[in-house]
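With one protein chain removed, the remaining protein chains of the complex are shown where they sit.
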Amino acid sequence: MNPVVRRLVFLSGAIGVALLLAWGMTGLPPFGVYRGPYGDVINRSAIRERHTTEAVGAVVMDYRGFDTLGEEFILLTSVVGVALLLRTARDEEERETPSDEHPGTVPITDAVAAIGLALIGPTVLTGLSIVAHGHITPGGGFQGGAVLAAGAILSFLAGRYVLFRRVAPTHLLDPAEGSGAAGFVLVGALGLVSGSAFLANVLPLGEAGTLLSSGTLPLLNMTVGLEVAAGFVLIVSEFLEETMAVRRKGER
Amino acid sequence: MSYLPYGVAAWLFLVGLYGMVTSRNLIHLVVCLSVVQSSTYVFLLALGFETGATAPVFYDVPPGTPAVDPVVQALVLTDVVVGVTVTALLLALAIQEHKRFGTLDPHELRAMRG
Partner (left out) sequence: MTALQAVILLLVAGGGLAVVLVRSPLRQALVVGIYGLTLAVLFVVFQAPDVALSLGAVGSVALPLMIVMALAKTRSGDEE
């Protein structure tokens, strides 16, 4: 099918979809008018019931915690898939572990290296703070885990590939990610052990606005943050080993 | 004018699909898929918006002030992070495919050789 015919077929389908979407969307309430009841119900009752000041965190980890469990396992599966695909492909060709630095492979200026190395500490601290305060201010496991992973990747972006391998070795990342996913299930099983439903909030709810409040929410935030951070660093290190190992082989 | 966010979401969806259909490079196709995903984020957040309301965080405002819908934000929040991971899986598949067939052009992958 040559490109012109492909475009014509797509355009005819797209016009049909656009008409259908236009007809459907004009039946919605106009932008800014909110009619659904659930948002108002949660906004009014989340503080009273869960002693948390952030309604979104309560919805993600508590009211709809089972959905978050499913999403976390999608993440785990994708990371396992990436590791599986790239590791089996690498075992088919010769491998050698990079043991010294080749300054010529990644030409980084001194300014980029200095700023990158200087920003690792603040980034990791910011990520940890976002994870820990997930039930008080906007934040939580997913965002904090992504910022933590960015902090770990900064050591590679600053030109120190060997430092990155030493800070985040594969034999540490695999169990870290598995324990993050398992930790979520274990905290949910706490609810089963104490006689109520799975993922029920059974730890003591403190006072709203302090760090030790809202029962299982801080624990769940921490497990999710561990898993997301380990997952992202694992993906990046798998991709990197692909490029760096092959490039080193082609250099000789 | 008050249906502009929904129109932008539909526009992003169709533009992303057009990019996927007429793409000559598998990596370009995967990035267009992430544009299609972002159209759903815009649509969902536009559904939960209420004019004159604030964010659903009650750290410094007293509970009871009108706030936007937190359920929709919870859906989009996990979706963003998981979507990037799935994009990584697709990119790894593209790398594998390049190793086997030597090309990144989807028009040249005709028959599946079993």
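A and B are the chain letters, set down in written order, and residue numbers restart from 1 in every chain.
Keep this in mind: a contact is a pair of C-beta atoms (placed from the backbone, for glycine too) under 8 Å apart; a residue touches a chain by one contact, two chains touch by 3 or more.
As the structure is a computational prediction, the values presented were derived from the model and not from experiment.
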Note to self: Touching the absent chain: which residues on subunit A qualify?
What the structure shows: 31-32, 56-57, 130, 138-140, 142-143, 146-147, 149-150, 153, 232, 235-236, 239-240, 242-243, 246-247, 250
Margin query: Across the whole complex, list the residues on subunit B that are touched by the chain not included here.
Written below: 1-2, 4-5, 8, 11-12, 15-16, 18-19, 24-25, 27-28, 31-32, 34-35, 38-39, 41-42, 45-46, 49, 51, 53-57, 67-68, 73, 76-77, 80-81, 84, 87-88, 91-92, 94-95, 98-99, 104
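In the analysis below, only the chains that are shown with their structure count from here on.
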Margin query: With centres defined as the mean C-alpha position, give me the subunit A-subunit B separation in Å.
Written below: 15
Checklist line | subunit B - residues contacting subunit A, complex | finding: 2-7, 10, 13-14, 17-18, 21-22, 46-51, 53, 55-59, 63-64, 67-75, 77-82, 85-86, 88-89, 91-93, 95-96, 99
Checklist line | Residues of subunit A touching subunit B in the complex | finding: 3, 6-7, 10, 14, 17-18, 21-22, 25-26, 28, 30-34, 36, 38-39, 42-44, 46-48, 53-56, 58-60, 64, 67-68, 71, 74-75, 78-79, 81-82, 85-86, 89, 136-138, 140, 142-143, 145-146, 209, 228, 231-232, 235, 238-239, 242
